[in-house]
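Every protein chain but one is kept in place in this view of the complex.
We call the chains A and B, going by the order they appear; numbering starts again at 1 in every chain.
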Amino acid sequence: MKPAPFDYRRPGSLPEALEALAGEPNAKVLAGGQSLVPLLSMRLAAPAMLVDINGLPGLADITVDASGVRIGALARHADVLASADVRRVQPLVSEALAHVAHATIRNRGTTVGSIVHADAAAEMPVVLSLVGGSVEVASVRGTRTIAADDLYVGPLETSLAHDEIATSAFFPALAPGAGVAFEEIARRHGDYALCGGGAVVDGDSVRVGYVSVADVPTVVDLSGVPLGELGEAALAHLEPADDIHATAAYRAQLVRVLTERVVRAAMAATSSKENPA
Amino acid sequence: MTEELHDVRLTVNGVAHDVQVPARRLLSDALRHDLALTGTHVGCEHGVCGACTVLVDGRPMRSCLMFAVSAVDAEITTVEGLTEPDGSLGPVQQAFAECHGLQCGFCTPGFLTTITAGLRENPRPTHDECRDMIAGNLCRCTGYQNIVKAVERAAAIQQAASVEERA
Partner (left out) sequence: MTTKLMGTPVQRVEDQRFLRGLGRYVDDVAAGQDVLHAAVLRSPHAHARILDIDVDEVLDLEGVHAVWTYDDLAGPMAEPLPLLIPHPALSHGRTQYALAKDEVNHVGEAIAFVVADDRYVAEDAVGRIKVSYDFLPAVVGIDNARAATHLVHDDVPGNVGARLEQNVGDAPTAIEKAPHRLELDLTIERSACMPMEGRGTVARWDADINRMQVWTSTQTSTGVRAAVAVKLGLDLGQVDVITPDVGGGFGVKINHPWPEELLVPLAARTLGRTVKFTEDRREHFISSAHERGQVHHVSVGFDDEGRLLGLDVEFWHDHGAYTPYGLIVPIITSTQLLGPYKPQNYRVVFESLYTNTVMVTPYRGAGRPQGCYTMERTMDAIAQYLGKDRTEVRAVNFIQPDEFPYDQGLIFQDGRELEYDSGDYPASLEKIKALIGWDDFPTFRDSMAAAGRKVGIGLACYVEGTGVGPYEGAHVHIETSGKVKVATGLTTQGQGHATVFAQLVADELGVKFEDVEVVTGDTRRMPYAVGTFASRAAVMSGSAIHLAAKRAKEKVLKIAADALEADPKDLQIVDGVVSVKGSPGTSIDLGTVSVLSNPLRYAFDEASKAATQFSVGDPGKPPVPEDEEPGLEGKDFYSPERATFASGMHAAIVETDPLTAEIRILKYAVVHDCGHLINPMIVEGQIHGGVAQGIGGALYERMVYDESGQLLNASFMDFLMPYVTEIPDGIAIDHLETPSPLNPLGIKGAGEAGVIPSAAVFAAAIEDAEGFPITAMPISPSELFELRQTRKDTP
């Protein structure tokens, strides 16, 4: 389990990095590497070049203002999770991050990297979708913003071009009075979830995003569905599949249980917000 | 085809080492085979077991999920660096010895580095926090019972030492 050979670039500036990426169609960006390196070591991926962005200045910033949370491409999960500002402005980010792998992985892995790895079994892609966030991408051709809805185009596939680097992700602030919750059921603590759910309840709007239920990050609008019927309503939009850890029927059961739990918890969070201390 | 070698300066346990490695050399392999610091062990090479955990700028990270070329600007601490300068055991090491926190010893370096950083961040962990601290490391021998005790003991040793220092 050793990676195949690759060319390696460690640029000192973003333009340099974009240049390198543009010059090699089979290049990959290396940030935290917590998903990429195992794929390389198992030789399930063998890019011709790695563009290591860990030396780029300014990309580790976490900027929080009233509009939301902007997370730079080199901000590690652990730093985002530790930020009290992030938790205050968009608590769903913090709640979901606590479920990302183990602490040691969060020390190296980046939130933006996880978002553009686009694994439907990961937490951060669905959180971005659920809160209607976006990613800022750059290439030699310029920069653009991709809304979460336009980002995920297939299993482990985003709409980023091969020469684009996601430089930051933006999570809009939670609306005043809104509430969120996130919960997962995994075989072992820290594993990819058998099923995970995050909820945002804002007035009459009830939206739930799912982890490990579909092959792309999936959000279901459950506004107007009575408590007690949320799970079945969600399943009308989802087709949970079998894998070696769970049958489709069991996964559907977890959707029922978790949907109800996270929506109730998010509602409870709403009411607590209505009485600010 | 000759694979390109990169000049890399790795700072490990306070000592700078200059090595020439291909880009694909994993940090774990560079530590073990280029620097002969074999205390860091490799158990799975896909980031799950934690045996290879080292401190990178004080934070626990999987050395099997990093490339040596990517560790140039970092201060790395391995298990060898946890021993006191006079050769005596550091507090976490001492606690493991006292509590029988290891059997075959293969996973142990990853636990020691992880706990060292964990207690730096949280010097007075509760019992549940002690369990949490080691939740990302696999051990096949001990059933974790005595490792949890060792975390608690290490915290106690450190607290006693800091009281002594202040006195």
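The rule we apply is simple: a contact is a pair of C-beta atoms (placed from the backbone, for glycine too) under 8 Å apart; a residue touches a chain by one contact, two chains touch by 3 or more.
Since this is a predicted model, take the numbers as computed values, not measurements.
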item: Omitted chain's touching partners, listed by label; value: A, B
item: Residue among B:T11, B:Q103 or B:Q159 touching the omitted chain; value: B:Q103
item: Chain not shown, touching residues in chain A; value: 1-5, 42-43, 185, 187-192, 194, 244-247, 249-250, 253-254, 257
item: Residues of chain B in contact with the chain not shown; value: 1-2, 22, 24-25, 29, 32-46, 48-49, 51, 78-80, 82-83, 89, 93, 96-98, 100, 102-109, 112, 127, 131, 134-148
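The rule is simple: only the chains that are shown with their structure count from here on.
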item: Centroid spacing, where centroids are CA-atom means, of chain A and chain B in whole angstrom; value: 29
item: Touching residues on chain B, where the partner in the complex is chain A; value: 3-4, 6, 22-24, 26, 29, 45-47, 50, 53, 56, 59-62, 64-67, 69-70, 72-73, 114, 135-137
item: Complex contact set, residues of chain A against chain B; value: 1-8, 10, 30, 33-34, 37-38, 40-42, 50, 52, 54-55, 78, 101-105, 107-108, 189-190
